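In this view, the complex is presented without one of its protein chains, the others remaining in place.
Order of writing sets the chain letters: A and B. Residues in each chain are counted from 1.
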Amino acid sequence: MNSAEQIARDVQSGSMSATSVLEMSLDAIRARNEELNVFLYVDEEGALEAATKIDARVANGENVGPLAGVPVALKDNLCQDGIPTTCSSKILEGWRPPYNATVVDRLLAAGAVPVGKTNLDEFAMGSSTENSAFGPTRNPLNPSRVPGGSSGGSAAAVAADMTPLALGSDTGGSIRQPAALCGLVGMKPSYGLVSRYGLVAFASSLDQIGPLTKSVTDAAMLLEAIAGHDVLDSTSLPEPAPSLVAHVNDGVAGKRIGLVRELVDGADEDVVASVERAVEALREAGATIVELSVPEFRLGLSAYYLIAPAEASSNLARFDGVRYGLRVNEGDVTAMMEATRTAGFGEEVKRRIMLGTYALSAGYYDAYYGQALKVRTLTIDAFARAYEQADLLLGATTPSVAFEFGSKTSNPMAMYLSDVFTIPSNLSGEPAISVPFGTGEAGLPTGVQLLGPGRSEAQLFAAARVLEIANG
Amino acid sequence: MTLPDGWEMVVGLEVHTELKTNTKMFCGCANAFGAAPNTNVCPICLGLPGSLPVLNVRAVELAMAIGTALHSTISPSTFHRKNYFYPDMPKDFQISQYDLPINAGGYLDLPDGSRVSIERAHLEEDTGKSTHLGGSGRIHGADRSLVDYNRSGVPLVEIVSGPDIRSAAQARAYVAELRGILIATAASDGRMEEGSMRIDANVSVRKSGEPLGTRCEIKNLNSLRSLQRAIDFEAQRQIDLLDEGGKIRQETRHWDENLGTTSTMRVKEEADDYRYFREPDLVDLIPDQAWQDRVRDALGPMPAERRALLSARLQSPTDALLGAVEVVIDLGLDGYVNGAIDAKVAPELAIARAANELAAGIDTLDNLTLASFVTTLSMEQSGDLSATQAKTVLLELLAKSGDPRDIAATRGFERLASGAVGDIVATLIEANPDEWSRYREGDEKLAQFFIGQVMARTKGQANGKEVIAELQARR
Partner (left out) sequence: MSSPLRREDVAYVAKLARLTLSEAQLDLFTEQLGQVLEHANDMNALDLDDVVPTAHPFGLVNVVRDDEVRPSLDHDKVMAMAPDAQDGRFAVPRILGEAP
């Protein structure tokens, strides 16, 4: 499938119709969705209606928008009016939200065509999409491997050429890690850059919506379309969407890029080798490389695995069988709630609810949750010190390439530890991007991660573009 | 009620007041009482997945107004989640303020001169409302409940007093005064019967001078009368129990208005682990001085000040008049009274008419202008209207507005010529010889007969005392 950049240009100029682009997308979905389990729901009718309208507007000489006629996949924790939204959980099976997420409204306003909802780890809790109540998604590059998670379905949709664009959400790496494992560009923007209104919350202070695409330019286009202040989200940054696409080719000449030991240590050899070659590519493009150590990043993992479950335990309380979704009838209302939640949530979700409830409960708050919030401060301060020495930071996105199904599910702690490189940016609320660079074991792609201070998305895209070009 | 010798009650009150905003606390749904069930709801106040709260600026300002009136310190504040499962709470947590409330500290002075300290007055959201089917309609014994979320997310301020209250009467006076303040700040309509003010009372007893006893919380008292009765009952119950050698268990109790008793609702237990933590979907609220000043400057005078002003204008008021002053303040009618006094109407007359006739028409006050009120009272004071006629004119003004002079003319209310009452009395004596002779023989009840007849002939214009004087003169 063509890039979003190309499709939008062709549709707007009338040289290709939005409906024909949609047909290609739907054909690709039909061809491989059964095998890969990417989409939980495909809205053929709604997408066709949207594409037809776009074609009519183009014929009418209207400017349809920067994403004219581009099919886009939505992670199934984003609400779209009237379209089933499950969060890959049985507890929401059959629920159709009566409203659009802000990002959905913005995609529609930009002329994009939402085609359906993609699989994820239940409530975005996981790193492999194995925790879905509707079965795992397979990695299109190697179907015996996981696509990563939790935005595994969105990553697979793009990797399998089903849609050129997909939205994911990133609470601890859930966009960047699947991007790395599927050979894609994936960005977690600055906290507050993209409205969370209509994103079913996992951990409210960490969640961000962001793009998964094949190219850096497409990612910049997509983010530009959905970013900017939203009155419906109190944590939305009070400023308009930044100009991103215009800066994609700014390069890295004169930039100081910090190679962070803690973002590489512990990664597989092939991953480390890719990071080293990325360092060379950036140096050749005119950047100065600084070697840094930020020990606080290790502590971040502990803080994350208390803060995220704590917020989740509260965010997921509302799934109680009273107003929507699953209800398991059983005696009185308390028994009904308990039976519903017990039947509706999968094991990983229960594990995190339990952990978060414990961390907030009487007598333990200070030792766990309270302490974690302070470690979060340490992480933020550590980033600030690092950015005194470097403009951007560099490391691996994940410790390994895409792994086999079942290889980590028996040991939750091992799965959690694999998020160690991505978590710091969620704690600090700062942006980070994963860009495919090099290959590793079994010819699978490796991802390199670039991190920047708050609101540095344009610089991150520019640096990622340098690596994209060097990667060929 | 007085407690047995040596005993003292210690009472603290938590008053929840709904704020009179156009919209709910965190969404744009109408904050309206009485709409069809689940019609004022949206993704936010239904707690739908993905929805997020955004704070209503008016709710913040009304909370600041309340704090200012209660001499609180308006402080940087945060919102927390209070987590517990309950079907009328859509998110299964309540957004409330916790360790950093918008209003910290303060006090309220009561008309009797006592002072009750205020611990805090914080913002929080209301829950939905359940109806219980089967059984008595109360929660216990019902088979099934129905939930309406129209009230979910309505802004509340919870005002927590210190444990300073020492009698049920003082508790009542505190709530009455607080209610006046809430109305004066425009924060609330003060309608307790509609649930816009709800009171929880923490009651304990002790022997004078001893440390605080174990307290029980009586929930959801919704009238001044229930409040007073429930506190008296509960204090006596605790004393009786202690006298019998029993122990007070910390619990929540329910007040039964019909039985006049409190009973156990739920015992405090480990389920009260609310796991408070900062609401991550809301940011800090830090009202700067300029914002606080704007709220303060917009505040009118509070009941105490208005009461003092009216009392001063009465010079040496009787207890009965002071009671009327209370009513006038309570209903916010002092503007009319002051206007009338400024127009040289006797203060006693202005207060009496406001406390009685205007109070009777409090829902339709919109039709009455200060000018028409003052004109009516001036006509009464000058004798153009009798008391009865003045009341009739006022009630008509309340019902459909108009000019009091036109109303009086249309109804044929005219000033009686001097000597007119005497002439009528003489005519009546002649026409009713039996009644007259019984009256002369000492049957005082017959005076009412003659007054009624005179009133009928004068369209209420005559003065009853003048009629009696004329009768006496001829006896």
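The rule we apply is simple: a residue touches a chain if its C-beta (ideal position, glycine included) is under 8 Å from a C-beta of that chain, and two chains touch if they have at least 3 such contacts.
Remember, predicted model here, so these are calculated numbers, not experimental data.
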item: Among A:6, A:288, A:302 or A:439, residue touching the chain not depicted; value: A:302
item: Hidden partner chain, touching residue among A:37, A:361, A:418 or A:456; value: A:361
item: Per the touch definition above, residue among B:41, B:104, B:321 or B:368 touching the missing chain; value: B:41
item: Contact partner of the left-out chain, one of A:17, A:234, A:274 or A:418; value: A:234
item: Chain A residues that touch the omitted chain in the full complex; value: 95-96, 98-99, 190-192, 205, 231, 234-235, 237-238, 299, 301-303, 305-306, 313, 317, 320-327, 329-339, 341-342, 345, 347, 350-351, 353-355, 357-358, 361, 364, 367-368, 370-378, 380, 412-413, 416, 427-430, 454
item: Contact set of chain B toward the excluded chain (per top definition); value: 21-23, 27-30, 36-43, 46, 54-60, 78, 84-89, 127, 130-132, 134, 139, 142-149, 219, 252, 254, 265-266, 270-273, 275, 278, 280, 282-287
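By definition in this document, only the chains that are shown with their structure count from here on.
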item: Inter-centroid spacing, chain B versus chain A (mean Cα positions, whole Å); value: 54
item: Residues of chain B defined as touching chain A within the complex; value: 43, 46-55, 81, 83, 85, 87, 90-93, 145, 147, 273, 275-277, 280-283
item: Chain B-touching residues of chain A, taken from the complex the two chains share; value: 77-79, 85, 87, 92, 95, 97-99, 101, 196-201, 203-205, 231-235, 310-311, 313-314, 317-320, 322-324, 333-334, 337, 357, 360-362, 365, 369
